[in-house]
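Of the protein chains in this complex, one is absent; all others appear in place.
Chains here go by letter, A and B, matching the order in which they are written, and residues are numbered from 1 within each.
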Amino acid sequence: MRVSLTVNGRAREADDVWEGESLLYVLRERLGLPGSKNACEQGECGSCTVRLDDVPVCSCLVAAGQAEGREVVTVEGLAALAGRRAARGAPDGPDGPDGPDGQGGQGGQGGPGGPPGEGATRLSPVQQAFVDAGAVQCGFCTPGLLVAADEMLERNPAPTDADIREALSGNLCRCTGYEKIMDAVRLAAARQGEAVRPCP
Amino acid sequence: MPVKPAVGTPAEVTQGSRTGGGVGESTLRPDGILKVTGEFAYASDMWHEDMLWGQVLRSPVAHAEILSVDTGEALATPGVHAVMTYDDLPTGVRTYGLEIQDTPVLAHGRVRHHGEPVAIVAADHPETARRAAARIRVEYRELPLVTDESSATAPGAPLLHEDRADHRAGHVPHPNVVHRQPIVRGDVAAARGRADFVVEGEYTFGMQDQAFLGPESGLAVPAEDGGVDLYVATQWLHADLRQIAPVLGLPEDKVRMTLSGVGGAFGGREDLSMQIHACLLALRTGRPVKIVYNRFESFFGHVHRHPARIHYEHGATKDGRLTHMKCRIVLDGGAYASTSAAVVGNAASLSAGPYVLDDVDIEALALYSNNPPCGAMRGFGAVQACFAYEAQMDRLADAVGMDRVGFRQLNAMSQGTVMPTGQRVDSPAPVAELLRRVKAMPMPPRRQWLAAGEQADVRELPGGLSNTTHGEGVVRGVGYAVGIKNVGFSEGFDDYSTARVRMEVVGGEAVATVHTAMAEVGQGGVTVLAQIARTELGVVRVTIQPADTRVGSAGSTSASRQTYVTGGAVRNACGLVREKVLELGRRRFGTYHPAWATAELLLEGGRVVTDGGEVLADLADVLGDEAVEVEEEWRHRPTEPFDLRTGQGFGHVQYSFAAHRAVVEVDTELGLVKVVELACAQDVGKALNPLSVIGQIQGGTVQGLGMALMEEIVVDPGTAKVRNPSFTDYLIPTILDTPDLPVDVLELADHHAPYGLRGVGEAPTLSSTPAVLAAIRDATGLELNRTPVRPEHLTGTA
Partner (left out) sequence: MDFLRPASWEEALAAKAAHPAAVPIAGGTDVMVEINFDHRRPEHLMDLNRIGELGEWEVGEESVRLGAAVPYTAIMEHLRGELPGLALASHTVASPQIRNRGGVGGNLGTASPAGDAHPALLAAGAEVEAGSVRGSRLIPIDAFYTGVKRNALAADELIRAVHIRKADGPQQYSKVGTRNAMVIAVCAFGLALHPASRTVRTGIGSAAPTPVRARTAEEFLNAALDEGGFWDNGRSITPSVAQRFAELCSAACNPVDDVRGTAGYRRHAVGVLARRTLAWTWESYRGTAAAEGGV
């Protein structure tokens, strides 16, 4: 079947979709957006978290056909989403710096890569905070955590630690022990707070 | 906890003549930005025009003879391009293995564990491949099971591997024993006579899973030269290559491996998973083949941490001195050997823990059984023993009537202590100091669930969001533990790494390129290698090349060894590059300044400077159009095997130590536990990247917490089948299960190691589990001789 949807602000179509495919599969394998991750495919890890009509969901549990005509934001669209929020005057803080600084990574550049995707060169504040706070190790949980954390900070700009833990309780991380993730979300919230405070 | 300020990116921190972003700084990950934008390409993200999807058919039973395999219907399925079984393997090499080549590429006439690969399929869509795999008809005749020590060694027990010809076979008490390592030292009988208190304990350690988030995946692309290009997530490219190429019948240079993004490893990617299968299907079909396990399959796709039955006897005098120790550790290795033998070596040689014990009688062994194969996981044989000996220490301290930390400190080893293997510890071993530090940390406040007001915040209580208590039945407990782990490959293994370092001028600036085959699995090795190059070569810009097999082996990303060994190799190669650069400088500019010939010269901040700080030349001018490149292997000092009868030998390169204090709250009526704080003190020798070091310690700590409270692969003893192969029933800690994790990092240099560093990654996984268990015992007064501890064990309803 054919599935038409809007992803990160762009109208997209996928053809020959098998009816049992998930939105996650369509994003990763048909639309060139492998940022959403396939860690458990049973809704237990949150690494595939995307926003479906604004709401964070596990894209592995959305049947592809259910996404017909709907709006999806993935990790690849987070920077643009933050940009749109900032333009509306919502608390988002200064834009992050430009992307890769010329240092080589590993892995990411070694393979044949994916189908033509959407490059995101700027970082949203929460993305920048994850990099700065050391919240990224293997990084497989990171995209889902970013989408969830970004949405929480949109709703709750000054979360307590318990609020952060509750909001991120659907996102498993196996590398960090979560402490640096807590640091990152606190940092993003603090920067967001500074950005809306009037200058002295 | 205050928010830490962001640290500078490497590009911003050139200060004075010192080169910024070097060793000792918390520089940020070079792959961090790609990972937060979703652009970093993990193995499961690989994609190729025209690619097919591979699927594995696995055994539904644990032990059976395969009577027949019929692939006809599967092959006839539209969209299916290949179906392969054992009979389709291209060469006579049809088994593989890290140490003992006992693992069939595809089952031959017999399956030995639940989930063993029997056949593989390639098709144009994953669903087509799944449907086709389901149409392969396999007839099994079930065989009697080996599930534990008694069924493995009973008279007439079925042999997992008949006609064993491996090099361990001649030294084991039974063919169902993979490897056995005794260690005998001193006179246990005499020492026992001096004991005023003797404590014996029987302990059980469950089967833990690495539960890395990125499932086993990869893409094999057939090449025009008849070879294959393989993009895969692994811990050791060259070990994979050594096992893959002979099965394919290809020379190693025709199997070109590139590391793709690795979504965590923790030991679970040391053994092969989908590598050979993808290559076989790609070569058979002439099309690229991608294989991605789902989570269910991942539980069958890699080895787990060995479950163990452990018996200890310790003695102590009235004044609290340990007299002797006897111990027997039985590890279940499952159906195939994997790294079981090395795990046995570690379990035996580290079973005394970080304590002075001159009179010991130790035996460790690993069984072959029909349970899932077990092998490497973070902590590698030292974890199981630590859980048990730390329980013993608490019981001994109580028997003697001493403070539990004080008892440990009194018996703590230190530099100069002789291990049970006879090896003298020749670098700092600050065991008592780590305990002191972790004990000195401030205690978390009590009744923290009322911090926000009158109403209990259930998120701060045992049970969490499930709303099981508002404070009823909740008792606090505190526990301590400390552990010892070896760093690097041991027992005479030729443990080396290779680094290729190049220096040249790009855009008017001297730039270094570092190429190694080190697998970055998330630990931050790529960050540290770039820091080393900056420090050694005085450049700001360093490019880390993708890891592949076009450069020599880096050894495994295991055993807390990569910063030591590949870091050492990069430092060594950088030193050789520096000499060549200085030689070039002397040739070009030596006549202009006498210091070129007389002074100690350094590369700093893009310049050649004297040790007095005088600038002699810009590196860009020295290099001009020339590129300087070196590829060189580097080894740590050699070790030797343990004697097969006495266990004596200089077996380990380095030891690492961590101590934990756990503060828990136990709902004693429901048996639910909330860890309130889990503090760690660890000696890291030298923190090359403090931010990454703390990340490693916290991550290891929480894996230990999971082992204490929830993580266990449950194998049905009646069928040897895995009962919980999913993230619904194999639980790992969420962020709500995880407390604050304060870390105190001690840096006492080991002068044998580059920069004095000590491997970091594993030690915190050891002591975390027993600290949590000790805290639960403190809260409940229960004995708790198994881990993970479940609510049943705390409520007498097991």
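We adopt the following convention: a contact is a pair of C-beta atoms (placed from the backbone, for glycine too) under 8 Å apart; a residue touches a chain by one contact, two chains touch by 3 or more.
From a predicted model like this one, the values you see are computed outputs, not experimental measurements.
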item	value
Among the chains presented, those that the missing one touches	A, B
Residue of B:Gln243, B:Ser260, B:Thr469 or B:Thr639 in touch with the missing chain, whole complex considered	B:Thr469
Hidden-chain contact residue, picked from the options A:Val57, A:Val131, A:Cys173 or A:Leu187	A:Val57
Full-complex contact with the absent chain, from B:Lys674, B:Arg758 or B:Arg786	B:Lys674
Candidate in contact with the missing chain, chosen from A:Val26, A:Ala39, A:Ala148 or A:Cys173	A:Ala148
For chain A, residues in touch with the removed chain	1, 18-20, 22, 41-44, 46, 49, 55-58, 60-63, 65-66, 68, 148, 166-167, 169-171
Absent chain, residues of chain B that touch it	130, 134, 294, 296, 459, 462-470, 472-473, 669-672, 674, 709-710, 714, 723-724, 726, 728-729, 731, 733-737, 790-792, 795, 797-798
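Keep this in mind: only the chains that are shown with their structure count from here on.
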item	value
Of all residues in chain A, those that touch chain B in their complex	18, 20-21, 28-29, 32-42, 44-45, 47, 74-76, 79, 97, 99-115, 117, 119-121, 123, 127-134, 136-143, 146, 160, 162, 164-166, 168-183, 186-187, 190
Touching residues (chain side chain B, partner chain A) in the complex	1, 3-4, 6-7, 9-11, 26, 28-42, 44-48, 125, 127, 210-215, 219, 221, 231, 233, 258-266, 292, 294-295, 452, 457, 459-460, 465, 520-524, 526, 530, 541-548, 691-692, 694-695, 698-703, 726-728, 732, 734-736, 738, 740-741
